[in-house]
Every structure is written in structure tokens, then in C-alpha cells.
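Before we start, here is the structure in question, set down as C-alpha cells.
The complex appears here without one of its protein chains, the remainder shown in place.
So that you can tell them apart, the chains are marked A and B in the order they are listed, and the count of residues begins at 1 in each.
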Amino acid sequence: MSENKDILLDIKDLSVQFNTDSGVVKAVNHLNLRLERGKSLGFVGETGAGKTTTALSILQLIQTPPGEITSGEILFNGVDVRRMTEAEKRHLRGGDISMIFQDPMTSLNPIMTVEEQIMEMVSLHLNLKGEAARERAIEMLRLVGIRPERAKDFPHQFSGGMRQRVVIAIALACRPQLIIADEPTTALDVTIQAQVLELIKKLQQSEKTSMLLITHDLGIVAETCDSVAIMYGGHLVEYSGIKELYTHPKHPYTQGLFNAVPTLESPLGSRLAVIPGLPPDPTNLPKGCSFSPRCPYAKDICHERACGMRELEPGHFVDCHFPLTPESGNAFLERPSKEAE
Amino acid sequence: MKNNSMLKYTMIRLRRNYLALFGLFILVVLIVCAVFADQLAPFGYAQQDYMMIRKAPSAVHWLGTDEFGRDILSRLIYGSRISLQVGLIAVSISLVVGGLIGAVSGYFGGKLDNVLMRLMDIQMAIPTILMAIVISSVLGPGLFNLMVAVGITYIPKFARLTRASVLSLKDQEFIEAARAMGASHTRIICLYILPNCAAPLIVQSTLSVANAILFAATLSFLGLGIQPPYPEWGGMLSAARPYLRNSAYMSIFPGLAIMFTILSLNFLGDGLRDALDPKQKR
Partner (left out) sequence: MSDNLIEIKHLKKYFNVSSGLLHAVDDVSLNIPRGKTLGLVGESGCGKSTLGRVIIGLLKASGGEVFFNGEDSLKFDGAKRSEFRRHAQIVFQDPFSSLNPRMSVSQLISEPLIINGICRSRKELDDKVGELMDLVGLASRLTTSFPHELDGGRRQRIGIARALALDPEFIVLDEPVSALDVCIQAQVLNLLADLREQRGYTYLFISHNLSVVRYVSDEVAVMYLGNVVEKADNSTLFKSPLHPYTQALLSAVPIASVGPKKQRIILEGDVPSPVNPPAGCRFAGRCWQHEEICMCQTPPLVEVEPGHFVACHRLKNQAACHA
């Protein structure tokens, strides 16, 4: 099929679990996801939903033990990452797929200058050494808005926003096909966040890199991504293009998310609709749909068995027996919002 | 979520470390020997038999006899009592005194911190054996004085360790919260800071007990501290020196006893350190 050439990343039925003292943590369950070349996907969910685990699985960075990929294939350019040799995996990481982590202070080596850190990357993957490597490093720094005079500075001499730019420069140094950004702006101030997001968007478009952006912030996704996937309890619950999700969310959890977050546009004096209860215990996921204990629309069948992802409209997938329609209203707003345990 | 207290959690993690379990086992054996020495030892530790001088291991004397015809096995068993006492009491002294100095120094900072830490530095500049010899000679011979001497030499180590923990805890928000509630300095140190320093101190204590036992053996070897006929392992080693060629077993068995004790405590200490470290992935 010709569309195969456009699919850069194809995750099929991925399941990841961690064997810990308190039980088996089912971090990711039967995940199916696709990312097209040159596009960006927002990966949204709360803590423990399985987003970072998925990202680490793509890069084969899950620590085994206690982690374990129990099923699935991760096809990158048609090749299953799980079947690669160690050497091929090392080549993949940083070369074809780069990752940007949340905390720029801990993801940079404090005893190497920023220039050296970029040079290290290019020498490992592109085999550039010496002067050629330095030129590339300066070029990358300029690309992210850092003056060449600062190339020989150390990470601690930069502010948080600048450090994150350095991280982006390192990530782009080898012209990867895919960038995985794990909450890249969460640790930054909002004005700096705006700068960095602007930069990421610009670079993604100019370098035509695909991006998997992991975040809990629906605002950031709306501004930077083409499509969005919502994770809950290790499951993918909704996946669609940006426009569809933000105008007609179909999964109750998505609706709940939109209602739980205050925005600058919500009417003053309105009450935040609360999703009652807590996220599920990953060592003891509920039978049936993982969201059913907290879902105001749940019926008996939801507690019995999960639905599985269904394509409701072209490109819009939902894992729900009773996906929302414009007539469903908003059960979250009608519930009493005080949390009683 | 399961209601696991820190202790239970530590035990679970420790159980998986075979070396640490081995260490624990040896320690338990030692404690049993020390407590039930009277019942376990076939002979008295000072019981001399001139007919059996320097006899090799046999059915009657499993580990042989020494130059006075005393049963080595019995002396080792009684010796465990002394070694454990020395280790525990010495470390208790250094833990309490050093811990207090470190806590006060770290918490209050400023000039007090400077003065106390410089005192500790001065003490650390003096070679430990020399210091122990001086203290021993001042206090005189005897088991208790030996323990005090050894204990004093470890004070700086515990002081610095406690101070480091206190410094890292001092700026945590829960300390600020305690101050916001009006807690006194004493309350903060006792209820908030010290309980949270426990982990590194526990590990250090275990390792220090091993060191203390070795140190005591060294001092006895040099003729300080325990006087004959008390069966301290180091003293036994020293006494066995002239007979190394012909009756090697007189040195080997006390040596093995020391070795196993130190090893077991070190394994246990390492195991505890790993088990108590919250950053270790489960």
C-alpha cells in the first residue's frame, strides 16, 4: 500500500509491564498507534498513564528487569525495533530517533561544554570529527537561537529555557526522523515556554521531522500538533486529528479532562467539573474499561469488558461502548463537584 | 495501596540479597555464641591442661589447644562475646556523641558549625592507632577502656555523616512547615531531622562495628586493652605468633573468626545500604 511509505512509526499491540515488589505494574496495554512522516502527534495523559513508558519502549530504553515488553511490534520505517541488534539500536537512538526530556538540568552533562555535547552526538552518529563537528555544533546552536560565543559555556551557566534549547540542538544535531519530546516545557516559565514551543514548531516544519510530543497540557497540543492520542490507565482511549478532538471529543475521559482544567476563557465564577475518584492502580486494573469506575456514563457492560478501539469517523478512533455525541451533554458538569471519598 | 512500613519494605528488599543474608546468618551465629557461651563451649576459656599443650585439632579439642593447653574452640566462643561487646558499645558511643555533634553542627551552622567541624578535623588528622594507644594508656587496661578508646576514634566519622544528612534535610519544605507551626529547635532536630537521617547512620554503624572489632583485635595484638587470660581474638593471634611454624592452627582459627565476622558485617552493611536506598529501582 502506498500509504505505508508515509507511516514512520507504527506501534502494534504494544504491552509493557514492570515486575515490582508490590505486584505487576501494567504500564501499557495493547497500544496501537501510528505516526506519519513529517507530522506531530500529541500524546496526552496524566501521570502513570503510560506515555513515558511508551516513549522509552520505542527507543528500547526500558530497563529489563524489572520492565518487560510482553507483546507487540514497534515498526520504525517498517523495521521492528525489538528485533534490532544492540549496535543497530544504538545507531537508532540519537541518530534516527532523538529524545528530549523534561528536566534540562539533569539531561545535560554538567562537566561538558554545550559545544562538546553536540560534537559528541555528531561524531557518534554522523562520523564528523574535529573542525567539521565543531562547525555543525555552532550551526545547531545558531538554529536554536544561541549565539556562537556561548558555545564553550557549561550547562549551569545557562537559564532553564536556554538549557532546553541546548537539549533541542543536541536532539536535532543528527537530523533525526523522529523526535520524542517528553514534557519539554513543563519545567519552564510560561513566557519561556512560549519561546521554546515556537522554536520547536518552527524547526519541526523546516527540518520536516516527525514529533511525538508527550504532555498533560491540552493547550500545548492544540498549538503544536496535528493529531492527538489520549492515554488513560495504560490504554489508548481516543485518537484523532486536532480539530475533531477539540470540537467533538468522543471519549468521556477526554470530556472530563477538558472540563477539569481552568482556562483563560472559561466563564468567571463557574465551577470546575471534577472527575471523581483517582486514576486506577496499575497493579490492579479494573475489569472491563479502565475508566469505567469513574465514568458518569458507564453502564453494566462497561464494567464487564473493554470495547477496543473503533474508528467512528475517518481518522477518529475511540475505545468506548458509548462514545459521546453532541446530544450526550456533559455529565461532569451535572455531578456534585465536591470530592467525597 | 499496601500498608508497608519502611521496616517491612527494607526486609523484603534485603531478603533478595544473598550475601547480606549470609552476613546476617553469621551475625546471628555470633550472637548465639556470645549469649550462650557457657552452654556451648566444651571447656572453660581459662581452663588449662598441661597434658595437652599445643595439641593439633582432635576429636576432643576440635580446634586444638594453645600454649597453655586451653581449648581454642572454647576461647573463640567466649571471644565472640568480647568482640561483639566491643563492637556494639564502641559504635554506640561514637553514634550518640558523633551524631549529636553532627546534628547540632549541621542544624545551627555558623560559628558553632565551624568550631565543631574544625575540632573533628583536628581529631581526624591524628592517626587512629596512635590516638587509641594514647587514650588506652591514659585510661589504663581493661575491656571498657578499650571500648571507649575505639569509640572515640570513630566520633568524627559519625559527626560528618550526620552533619551531611542534616544539611541536606534542613532546607526541605517539611522543616519549614514545622517552623511555620512554631516547633522549637529541639523538636525539629529530634522528631524531624534525626529520624530521617537514620538510613545512612544505620549502614555506617554496621560497617563501623566490623571496623571496631578489627581495631580492637589490632590493639590487643599490640598488647593494649584486653589482658590475658581473657580470650580476645586479636590477643590470641598475637600470642600465637611464636608458634606460627609448628602450630599454625593457633593463628588460623582466630584469624578465620575475625575474617568471617568482618565479612559478614560488611555484607550486611552493604545489603542494608542497598535496601534502604530509596532511589534504587524496585
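Just so we're on the same page, contacts are C-beta pairs under 8 Å (C-beta built on N, C-alpha and C of every residue); 3 or more make two chains touch, one makes a residue touch a chain.
All values derive from a computational prediction rather than experimental measurement.
J.: Among A:130, A:262 or A:326, single out the residue that touches the unshown chain.
T.: Within the whole complex, the residue contacting the unshown chain is A:262.
J.: Pick out which of A:242, A:289, A:306 or A:320 touches the chain that's been left out of the picture.
T.: In the full complex, the listed residue that touches the missing chain is A:242.
J.: For the chain left out of this view, which of A:8, A:92, A:220 or A:324 touches it?
T.: A:220
J.: Spell out, residue by residue, where the missing chain touches chain A.
T.: 46-47, 159-162, 189-195, 197-198, 216-223, 242-243, 246-247, 256-258, 260-266, 268, 271-275, 278-279, 337-341
J.: Touching residues of chain B against the unshown chain: what are they?
T.: Touch set of chain B with respect to the missing chain: 1-6, 172-174, 176-184, 187, 191-192, 195-196.
Convention: only the chains that are shown with their structure count from here on.
J.: Averaged over CA atoms, how far is the centre of chain A from the centre of chain B? Could you give it in whole Å?
T.: Each chain's C-alpha centroid was found; their separation is 51 Å.
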